[in-house]
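Here the complex is missing one protein chain, while the rest keep their positions.
Order of writing sets the chain letters: A, B and C. Residues in each chain are counted from 1.
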Amino acid sequence: MGCVNDGEAVVSTLRVGVIGTGVMGTDHAVILDRFVSGAVVTRVSDVDGDRVAAVAARLSGATVSPEAFALIADPEVDAVVIASSDATHAGLAIAAVRAGKPVLCEKPLAPTLAEAADVARTVERDGPGLLSLGFMRRFDPAHVELKTALAAGACGAPLLVHCISRGVSSGPGATSESSITGSAVHEFDTVPWLLGAPVVEVSWHAPRRSGEVDGLQDPQLILLRTADGVLSTVEVFLNARYGYDVRCEVVGERGVLGTTSQAPVIRDAAGTRSSGYPADWRPRFADAYRLELRAWVDAVTTGVPTPLATSRDGLVAAAVSDAVITSMMAGGGWIAVAVPTEGEGG
Amino acid sequence: MGCVNDGEAVVSTLRVGVIGTGVMGTDHAVILDRFVSGAVVTRVSDVDGDRVAAVAARLSGATVSPEAFALIADPEVDAVVIASSDATHAGLAIAAVRAGKPVLCEKPLAPTLAEAADVARTVERDGPGLLSLGFMRRFDPAHVELKTALAAGACGAPLLVHCISRGVSSGPGATSESSITGSAVHEFDTVPWLLGAPVVEVSWHAPRRSGEVDGLQDPQLILLRTADGVLSTVEVFLNARYGYDVRCEVVGERGVLGTTSQAPVIRDAAGTRSSGYPADWRPRFADAYRLELRAWVDAVTTGVPTPLATSRDGLVAAAVSDAVITSMMAGGGWIAVAVPTEGEGG
Amino acid sequence: MGCVNDGEAVVSTLRVGVIGTGVMGTDHAVILDRFVSGAVVTRVSDVDGDRVAAVAARLSGATVSPEAFALIADPEVDAVVIASSDATHAGLAIAAVRAGKPVLCEKPLAPTLAEAADVARTVERDGPGLLSLGFMRRFDPAHVELKTALAAGACGAPLLVHCISRGVSSGPGATSESSITGSAVHEFDTVPWLLGAPVVEVSWHAPRRSGEVDGLQDPQLILLRTADGVLSTVEVFLNARYGYDVRCEVVGERGVLGTTSQAPVIRDAAGTRSSGYPADWRPRFADAYRLELRAWVDAVTTGVPTPLATSRDGLVAAAVSDAVITSMMAGGGWIAVAVPTEGEGG
Partner (left out) sequence: MGCVNDGEAVVSTLRVGVIGTGVMGTDHAVILDRFVSGAVVTRVSDVDGDRVAAVAARLSGATVSPEAFALIADPEVDAVVIASSDATHAGLAIAAVRAGKPVLCEKPLAPTLAEAADVARTVERDGPGLLSLGFMRRFDPAHVELKTALAAGACGAPLLVHCISRGVSSGPGATSESSITGSAVHEFDTVPWLLGAPVVEVSWHAPRRSGEVDGLQDPQLILLRTADGVLSTVEVFLNARYGYDVRCEVVGERGVLGTTSQAPVIRDAAGTRSSGYPADWRPRFADAYRLELRAWVDAVTTGVPTPLATSRDGLVAAAVSDAVITSMMAGGGWIAVAVPTEGEGG
């Protein structure tokens, strides 16, 4: 780590390389650069040269790496953030771990269970604890308060969970499977994290299909059964159009706890009372991303324990995704979730 | 009908007999007595003699009938409201129809499909149009506004519906089946009424069970598929304890429409912002019951068409209930809804 | 009263004459005709012959009176509703009281304090209790729940009250004074009714003026001091345009109680979450008007005590209006409220 002797004060600075400068990677890089003390983004890389140059120019101390694996190997990089396309996660994560560098990998760990198992095995063997996974809802104040209240018994024993995950539009290349591995996978981590019980079986269902994108089953409805018997409904709707809207409601024996959509301003005009929705996840989860990056930098630099998701959590979520896709292929029956044990699958 | 010549004004008064003076029947009788001009409750009956006497005393012109079938036959009764226990509906409805008297029967038409079919056949044969069924949500301003907005395209083509039906506590004798035939049956009418498409298949699921009532599967989660491909989720939770809470949300291609819980007063105190839930359905659906009774009296006295549910609607809802119970017995698979055709089943 | 012998049941029917068939009078006539048992509208009158004929045709037993005083004198009229223009209230109310007929007079009792005092004196002398005044908020479920919660100590001792009264547009002929005597007068009754303390001094203030109507000071801000020391702010804004919106918030030593705007349906679309406002007072206060008319008919036919406002309440509110107008003329200082004692002012 770079160090600066500032009079008596010795400040350690974690030098971070960010792979991928799309919406997500840029957001991470800017947050690190501006709102996480003790970290500096030194390198960025992307397949799009113009895009990465523009992002580097916005940062206070970053230069462009020619290529992701070169970034990982760069001695000016102490730790790595992976925010490139889902298909590249596994290979980059394995490379970072093998290089002994702490890595924060955006979800999913990998789009397939086999790849996720590869990563998890590599971490276990070559760098236990080196990989954290970007399930940022664990840092979202609403989700944290929900979990805290649930644990305090505010709604009694949980019985049912209702999750809604809606976005404005699916990106290019979205498929019915990527809706599961790339979007619903958040809920596959959130639900067991909230309940303290793993997902044991799943069932997939197709609502009437939006005509927005040809060939895409959107929305989808997924049922999850956790080991405690709780049943969860998960609606994933990439092209909901009206706004970015993620909500979670836990129904318990004595009450209900639910996260809310927070709108800062109400407008009364033209016969209506209205408030705005964010266009994407960044405003909704701005706190979560900042607190996640803060926790990650702390964990890397000081070893303080955090609620960051691990490679094991990523593997478990991938196993749920795999079971949901199996249910989808089979037309909707209940499918048991099978998490590969260590040594398996390779 | 009784008539009064009041100078020039000739006012027709519909003489109504109310069978059953529990919570529901008493509510109907008092609303008719106080808030529906042109109707008068002349007779009430109930198996509980003290209870029915007390209710009669609250009404402006009612006396107690010794027995329900005697009430139906009474010449001072022009029309009948049936609000006795579910198991008695079919026999009483058939008697009223055979006596040629208009009848407003509380839901369900009958707790079994066979009985419902009996009633529907009797109405078809002996008194077409004489029976209306108390699916009062068709008169609830929130549900009516939702249906109107949906028809106006406010959310685009519907894709998914989410229904929540929660009460404070199940009454005595509630069973897993009666949760379906007596409570969820509301949604079995509401969903196709909103969408303009019949329910064609259903699937039943058991969340973790509340410990509130031994032997009762509560809550329950039911999926409905309508002929238009829309998928609906229905949560029925009789012992939700926190309050009476019924909501319906329609997710469409371009937006979402949902009914709200309406609280008249907000209180800020002791670190919280709060508003009250009703303890049962009466405050929540007070407008709906009054408007339903108003429409029924109008229909009977003037023949004006109304959105009142018919015996056919009741039969269709009973067929959905029957399919849901079949799914429950079978452990949760999809079951097709089969509505008996006329002449069938007898 | 007309009576009908319906077998054993003897039903008394109050024959009501409605003066004024504008928006308000029509609403009263239709509610009486449809939703208040035991009353029948037998006569209607209005200065606009076409309008009154159209309203009569909508009612079940009404004919048109040629003129308001003739209606009052008509033997087929047992009781009178006055909903004609504000300037006519006093003369008609006095005539009805002198004819010995119960009268429900729309607010205000009169637009000037002198006329209001005339009416109040006439009632005292010639027909104590015969006149009720249409301060319908006393029957609005939200206001009633607010008063009940306040009395139960839900927010501790009241210190401040904030009232908002906004409409879509001022009618023809609205003036800065009529905003006070015709609109803000509601708050002049509501605030002391809630607090149980009379208004003792007032202060008027002019915000920047809306350009909507030339020559009209709109909105206005009025401060009220009640005898308990509580300070109330009253915003009256006739041309708020966005919708009809009336709210009241009581700030107490331990919390706050406030009425809410009730919207039955929420719509998510085009980046916003929205709900509708009513275009005028009828949807907002539909329950209040029905319950007020119900209470009035009960009071007239059975003598049961009710929270209906009396001529004395109307006089007191007129005295507050008078003080506010004095403050307005004087440019905004505090003005003491002076309620004429009996025998005074004539």
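The working rule: a contact is a pair of C-beta atoms (placed from the backbone, for glycine too) under 8 Å apart; a residue touches a chain by one contact, two chains touch by 3 or more.
Being a predicted model, the structure only gives us computed values, none of them experimental.
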item	value
Chains in view that touch the one left out, judged over the entire complex	A, B, C
Candidate in contact with the missing chain, chosen from C:231, C:286, C:299 or C:338	C:231
Candidate in contact with the missing chain, chosen from A:49, A:141 or A:211	A:141
Touching the absent chain when the full complex is considered, from A:58, A:98 or A:267	A:267
Residue touching the undisplayed chain, where the options are C:25, C:255 or C:314	C:255
For chain B, residues in touch with the removed chain	241-243, 245, 261, 263, 268-277, 279
Touching residues (missing chain, whole complex) on chain C	157-160, 162, 205-212, 219, 221, 223, 228-231, 233, 235, 237, 239-242, 251, 253-256, 332-334
Touch list for chain A against the chain that is not drawn	2-4, 6-11, 13, 15, 32-40, 42, 60-63, 76, 141-142, 145-146, 149, 154-155, 254-260, 262-270, 275, 290, 294
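Operating definition for what follows: only the chains that are shown with their structure count from here on.
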item	value
Reference chain B; chain at largest CA-centroid distance	A
For chain B paired with chain C, centre-to-centre distance based on mean C-alpha positions, whole Å	36
Mean-CA-position distance for chain C and chain A (Å)	57
Touching two or more other chains - residue numbers and ranges from chain C	263, 268-270, 275
